[in-house]
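Right, chain A next:
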Amino acid sequence: MTTPLLSVKNLRVSFRIDRKNTFEALKGVSFDVMPNQTVALVGESGSGKSVTSLAVLGLLPKENSKIDPQSRIDFEGTNLLTLSNSQKRELRGDKISMIFQEPMSSLNPVFTVGYQIKEVLKEHKNLTGDAAQKRAIELLKEVGIPHAEERIDYYPHQMSGGQQQRVMIAMAIACEPKLLIADEPTTALDVTIQKQILDLIAEIQKKHGMSVLFITHDLAVVGDIADRVVVMRNGEIKEQGTTRDVFTNPKDDYTKALLSCRPVVDSRPKRLPVIEDFMAGRADTMRLEQRSRGVKESDPVALEVKGLCKDFYSREGLFGKKTFHAAKDVSFKLRKGKTLGLVGESGSGKTTVGLTVMRLHDATKGEAWFDGKNIFAMSEKEFLPYKKRIQIVFQNPYASLNPRFTVGQILMEPMIIHGIGNGGEDRSKRAFELLAKVGLPEMSFYKYPHEFSGGQRQRIAIARCLTMKPDILICDESVSALDVSVQAQVLNLLQDLQDEFGLSYIFISHDLAVVKYMSDEVMVMSNGDVVEQGDSDELYRAPKHAYTKKLLDSIPTGLHV
Partner candidate 1 sequence: MNHKFFTRDTRVARTVHLALSAMLSLPLLLATGCGDQSPKSAKQDIAKEATPTAVSPVQSADGKKVLRIPFPVAETGFDPANVHDLYSSIVVEGIFDSPLTYDYLAEPSKLAPKILSEMPIVEDEGKSYTLKLKKGVYFSPHEAFGGKKRELVAQDIVYSMKRHYDDTLKPVWRFLIEGKIVGLDDWYSAGKKTGKLDWDATIPGLQVLDSHTLKVKLTKPDYNFNYVLAHPAHGVVAREVIEKYPNDTQAHPVGSSAYFLKEWVRGQKIVLEKNPNWRGGTWDFKPSGKDPYDEVLIKQMQGKPLAQIDRVEIYPIEEEQARWLAFKDRQLDLLNIPGNFSQQALPGGKLAPDLLAQGIRLQKMVDPEYTYMYFQWNDPVWGGAEKHKVALRRAVAMAINRDEEINIIRKGQAIRAEFIVPKGVAGHKDDFVSSIAYNPALANALLDKFGYKKGSDGYRSTPDGKPLVFKYNSTPTALEREFDELYKKNMDAIGIRYDTEKEKFADAIKREKRCQILIRGAAWIADYPDGDNFTQLLYSKNIGETNNGCYKSEAYDKLYQASARLPDGAERDKLYMEMQKQFEADTPWVMGVTRLRNQAIYPWVLGYKKHPVLLAEWMYMDVNTGKGK
Partner candidate 2 sequence: MLAYIVRRLWQIVPTMIGVILLIFFLFNVVGGDPAYLLAGKIANPEQIANIRKQLGIDEPYYVQLWIFFKQVVTFNFGASWSTNEAVSSIFATRLPASLMIGIPLIVIETIIAILIALSVAYVRGSLTDRAVMVTCTVAQSISILVYIIVFQYVLAYKFGWFPVQGWGNGIFENLFKYATLPVLIALAVSLAPNIRLYRTFLLDEMNQDYVRTARAKGLTENRVMLVHVLRNSAIPIITNLMIQLPGLLVGLFLIERFFSIPGIGREVILSVERSDFPVIKAITVYVALATMLANLAADLMYKAVDPRVELK
């Protein structure tokens, strides 16, 4: 057995919150990374996976973090924790390098990508001038940047997200490191790009024979590239083993839940199993009960949109203005009690459609027939009674709730505005009922949003919509920001509500599996155009448009057994 390249032993890290309280982020974590091996560190938010990676690099904030003296991080036999600051610094970017989740913000916006790559070369390889330039171009080529000679002088903002991440990788491998730490490198990227980046990392790992510590919340993405998987939760390791073992024969309930609570394209259980289900041992039976989706021509139409166009303008030149067509001639029918999935990558116009339908944007052109009336043609005042009947749940549960309101106020405000309920008591009664409905305790009524987790907040947002008893609910990436286990819970809730109230959903997401799971019909958008539209099962089985095919091919599928 060879010695591990990196060996983390009993790593304990605590953060100081204020003078009295500390928070233990890592409670004794141990794992090894062998040379030429990819290890995936998987966990949801708060699991401690990022803290682990920062600890390895010695980048934890000095002021308020503390590493237990018993801990060890051995790299090539040296305990990194005992190194001096400058020794650590020399290691960083040279022997150990790292790429991050947000390529846009991780690159310094005011320097060219070439400058930033050459900076590493100068620091560690003392490479300057033409030699550095040559090497930088080489690196850019290696990570698949076309026209590298030209792009080397680009600023980060002139590149797409995928290219930015490629630049990050180029910078990370510039000094041929022994260990590359990739911290959620694909999370912020579109699904097609994600695939390319994953492939690139795998390719480079093989080519350079380096080790990769791959950190992600999404088990599905590591199946292809990782040799070993370490599952973390709340600062502890739940399970570790070879990828095959973990995927095929998970031992821990949490691992099992992680593996199965994410919707997959080829199965549509009635409810998604969550951790509690595994603990209660009912997960396996749940998985068998399938739901059938699809629409019939006879289903009544809740909303019909015809020829919706939305343009945005920006100033250009002395007098000119530039038009950006965010949505071009979008038409669809939403059937009562059914879900229309809207899928596409960032910038495809799917959110614009959602916001325009409920008049948060004014449509440039088009009609939206609702309840026998064209709601686009109404004045703001005429529209008010209809407004409550079309509601929306936003993507970011942290931003969509007013932090200065208590949950009670949040829930009662729409009732006050629309005159629902008789007086405060009746309204609070309704609010309590709704809280129960979305699975929140009663006392949530008195709390502020910041006291809730993301999933809980999304439940509050849903409850707020329900106060107005809407006919249509637009879910704009409503589960995208949630951890998979929480996502499953919210999806289950949405399913339940649809079953109970007969709500019609417009379900907007970039996640094809989730859309497939939720939708009766699916509409695929790209660059403001609807490229394909149809029954969801049909469309996923036999995509017609090339773009749809590409999208479907990019879905990470976990382990290819």
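Keep in mind how these were chosen: all candidates are chains of the complex that A comes from, given by their letters.
The criterion applied here is as follows: contacts are C-beta pairs under 8 Å (C-beta built on N, C-alpha and C of every residue); 3 or more make two chains touch, one makes a residue touch a chain; residues count from 1.
Just so we're clear, the structure is a prediction, and the values are computed from it rather than from any experiment.
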Neighbour chain for chain A in the complex, from 1 or 2, resolves to option 2
Counting only contacts in the complex, chain A reaches candidate 2 at residues 57, 59, 63, 89-94, 97-98, 100, 102, 105-111, 119-120, 123-124, 155, 157-158, 168, 171, 314-318
